[in-house]
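Once you've had a glance at the structure underneath, I'll fire off some questions.
Note that this is a trimmed complex: some chains were dropped, and none of the rest were shifted.
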Amino acid sequence: ARGIKFNYRLKWLFNTSVAGDIYADAKGFFRDVGLDVTVKEGSPEKNAINELELGYAAFGVASADQVIRALDKGAKIFVIAQLFQVNPMQWIYRTDQPEIKTLQDLKGRNIGITFGGNDETIMNTLFAKAGITKKDVTITGVRFDFTPFFMRKVDVWPVYRNSQGVILKDKLAREGEGVYFFNPADFGVNFVANSVVTSEAMMKNNPDLVEKFLNALLKGWEDAMDPAKEAETLEAIKKLDKGTNDAIRKNQLSVTRSLIKPSVSIKIGTIDIAAWKQTEEMMLKEKQIKKSVNIETRLIQIK
Amino acid sequence: MLFRRIYQFLIVYMVAIAFLWMIKMGLSLSDYVIPGIFLVAETAGQVAEEYVFDVINTLSIAVLGQALSIVLAFTVGISGRKSSWIGSFIKVTAYNIQAYPIVALAPIIFILLGDGFIPRLLIASMICYFPLLLSILGIMATPVEDIEHFYIVTGRMRWQLEVKIRAFENLSKLTTVISGSATLAMAGTIVGEFIAANAGIGYSIRIALYQSDIAKILVALFMIGIIISIYQGILETMGEQIKNKWSISKEGVVL
Amino acid sequence: MRLECHNLNFTYPGNTTAVINNLSFSMKNPGFKALFGPSGVGKTSLAKMIASSKFRGSKDIAIENMDTILYSYNLERLPGWSSTGNHLNKVTSSEKQSVKEQLIEIFELKDVLGSRFSQLSMGQQNRINLIRYLLQDFDLLIMDESLANVDEKLRETIILAIKELFSDKMFLYISHNLMEVSKFCSQILVFRKSLENKNSFVIKGQDCKKGYLLDKKQLDITMLEIMNAF
C-alpha cells in the first residue's frame, strides 16, 4: 500500500528554515506511518490556508497573522503545532552604528518596514511600547531587494534572521563590516511566526491521521535540530537548496536551531499560548482584525 | 463609445465576480479565500475613496509613461526599421531589454535611479513600449511602393518623409495599437508601483496581498477597470478624430 | 541623346522563358518615342530595366547624354495627408513655378488641387502624377500608361503640350492606343509576341506637333506598318 496521499504546503521556498520538513520527508518518516505526503514549497502568492479550504492540501504552514486573519474571516482551521518559538523576523544593522540596547535607541534612525507586513505590526507595537512617535524616526518602505540597505540609505532593515540574516552577515563580513540584529522578543514583543495548520474537518474526521502526520513531522524536526545529526540534515537540505553554499547553510542551521529549539527543555512544536494572545492583541490594536477571534480556542497541542 | 466601454466593463466585472461567488458557494469557502458580497461591499465602503485617489495617481503616471513609451517606440522603431547592421543591432538591444523580467532588473534600476518617481515611470514605459515597438517596426519596415517610388527616383526621399508616408498609410493600425497600449501602460505602472513605489494603486495592491485581503484586491480591480475604460474610451475617440482630420474618409466609404 | 540596346536579355527569376530575348534597337534625339505591343509582351519590364541603375552602364544598354532617367506609371499615388496642390508645391522648385501653373492649366486640374488624392477620379490621379514628374529634372521620362485613364481629347492636348514645352527631352511613351502612338511619336519600338524580340522593329511615326495638319494617308500607312510588325 502506498499510504494516504495528500499535500503539505510550506510557507516559503525550500531552504534551511524548513529543515525539519525536509528531513522528515527525506528520511521517510511519513512513509513509515503509512502516509504519502508531498511537501510543497510556498511563496507569498501561495497561501496554505486557502489550499486547506480548497482541498489542495491537507496540512500547511502559515504565519500567526495569516491564521488570525483567516479566523477573523470565518475560516475553519486549527493550529496544531508552533514551529518557531522565536520569531525570525528581526532587523539587521551595521556595527558602525550604536547598538540598540533600549527601545529609545531606535530614535533618529532610518528604519525599514514592509508596509502591510508583520514587521510593520511588530515595529508599531514596539513604538507604542516605547512611546516613540513617527516624528522620532524615519520610516522607509521596504521591497524585496536590499539595495537601499546596502547603499546605506536605510540603517535598520528587516530580515529573516535565520535565512537572509545569515547571508547578509556573510556578505558584509567579506567587506569587513560587522552587523547586529535587533530582536523584538528581547524587548517583550512576541509575535508568533510559523505554525502548522489543518482544517476543522480534518481535525474532526481524521484525528488519527493528524496525530500520525504531526508526530512524523515533529520527529523530523527534532532530528534535524539535533546537532549530532547536522551532517545528515545539511545533506538533505542541499538536495533541494542548491543555490546556497555549504558554509552558509551550516550557519543558517545553527541559527534556525536557536529559534526552533531555544533550549533543550522546550519540545519542538510547543504552542506558546501567551504569545498567541499577545499577537492577537497586537493585531486588534492595529485594526488588522475587526474583533477578537479567541485564538486560544483554535490552538490544539497534540500530545 | 465611452459609455459603451464603461457598461461593457461593468458586465465583464459582474460576470467574473458572479463566477467567483458561485465557486465560493459551491465549495462553501470562507471569506478569507473568496470574500462574500457583504465583505466586499463593506471593504469598498472603507477603501473606495482612498483607492480612487490611488488609481488616479497611477493613471497620471501611466499617461506620462505611455507618452514616453510612444516616443521611445517610434525612436527605436524608426531607427531599427532598416535591415542594416545598425538597424538589427538596435533591434537586438530593444528586444533583449524586453526579455528581462522587470523584477530582475529592479535592483539595478534602483542602484542607478534610487526609488520614487523616476523608476516608477521607467518601469511603466519599459513594459508599455515593447508592444508598440513591434507594431511600429512592422509598419515602418514595409515600403508603400506606389507612393514612395516618386520620391525615391527623384532623390527626394528623406527618412522623415518615409516615416510619414508609412505611418499615414497605416494610420488605423497605429491608432489601434496606441490606444490599446494604454492598458499596458496602466499595467506597467502598477507593476512598477508594486516593486518600486510608496504610492499608487500598485502599492495598495501589494499591501492587500501581504494581508491576503482579496476583498481589497477586488475593489482595486474594479477601480482600475473603470478608469482604464474611461481612459481608453477617450483615447479611442481622440484616435478617431485624428484619423478623420489627418486623412479623409476614403472614396469607398462614401460610395 | 541616344538610347540603345544590344542583344538585351532578361528572365524573371524562377521563370523558364525569357521576357526579353536578344533585343536590339536604337533610339536617338529628343521627342516622343513609344514602346508598343500586345499586353504581357515585356514593355514594362524593358522600361524598368532602362530606368534601373543596376542595368545602367552594362554593355547591353547604352545610354548617351542622358543622366537622369525617371520611370512613372499609372498606379502611383500621392500621399494622403494633404491636398494634391500642396504636394505639387512641395516637389516643385521655385524656378519651375511658372511651368507648374501652365501645366495645371493644360492638364485641367485647377479644380481638384484642393482635394486629397483619394478623392480624385482615376484620370485626375493619372494627370496629377504625371505633372509632378514633368516638374523634376530629367533627361528621359518613361511614361508607362501614365495617361491610360484620361480621355482621348485631353490626352492629345497634354501630349502636344509636353512635346512643345519639353522639346529637348526624350520621352518613352507606353500606350495601347495605336492611333495615338502612330500620330505623336517619332520612333515606335514594336514588340512581337512569342517570337524572339530580336525581330522587333523600330518604326518611324508621324511625330505630329502642335497645330499639326494630319496626313491621314501617311498615318494609315504607319498604323498598318505597326499592325504588320505585331
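In order of appearance the chains are A, B and C, and numbering begins at 1 in each one.
One rule holds in what follows: a contact is a pair of C-beta atoms (placed from the backbone, for glycine too) under 8 Å apart; a residue touches a chain by one contact, two chains touch by 3 or more.
Just so it is clear, the structure is predicted and the values come from calculations on it, not from any experiment.
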Requested in this report: Only one copy of each distinct protein chain appears here; write out the full complex's composition as a formula using the labels shown.
Outcome: A x1, B x2, C x2
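In this text, only the chains that are shown with their structure count from here on.
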Report task. Specify the contact topology among the chains shown, as one of line, ring, star, complete or other. Result -> line
Query - Distance-to-centre winner among chains (Cα means, whole assembly as reference) - result: B
Query raised in the report: Using the average of all C-alpha atoms in each chain as its centre, how far is it in Å between chain A and chain C?
Result: 86
**Report entry** For chain A paired with chain B, centre-to-centre distance based on mean C-alpha positions, whole Å
**Finding:** 38
Query raised in the report: So how far apart, in whole Å, are chain B and chain C when each is placed at the average of its C-alpha atoms?
Result: 51
Report summary line: chain C residues touching 2+ other chains are none
Query raised in the report: What residues in chain A touch two or more of the other chains?
Result: none
Report summary line: Per the touch rule above, chain A residues touching chain B in the complex are 44-45, 47, 49-50, 53-54, 65-66, 69-70, 72-76, 114-117, 141, 143-145, 147-148, 151, 153, 288
Query raised in the report: Across the complex, what residues on chain B touch chain A?
Result: 27, 29-33, 35, 39, 103, 106-107, 110-111, 114-115, 195-196, 198, 203, 206-213
Query raised in the report: In their shared complex, at which residues does chain C touch chain B?
Result: 51, 70-73, 75-81, 91, 116, 118-119, 129, 132-133, 136
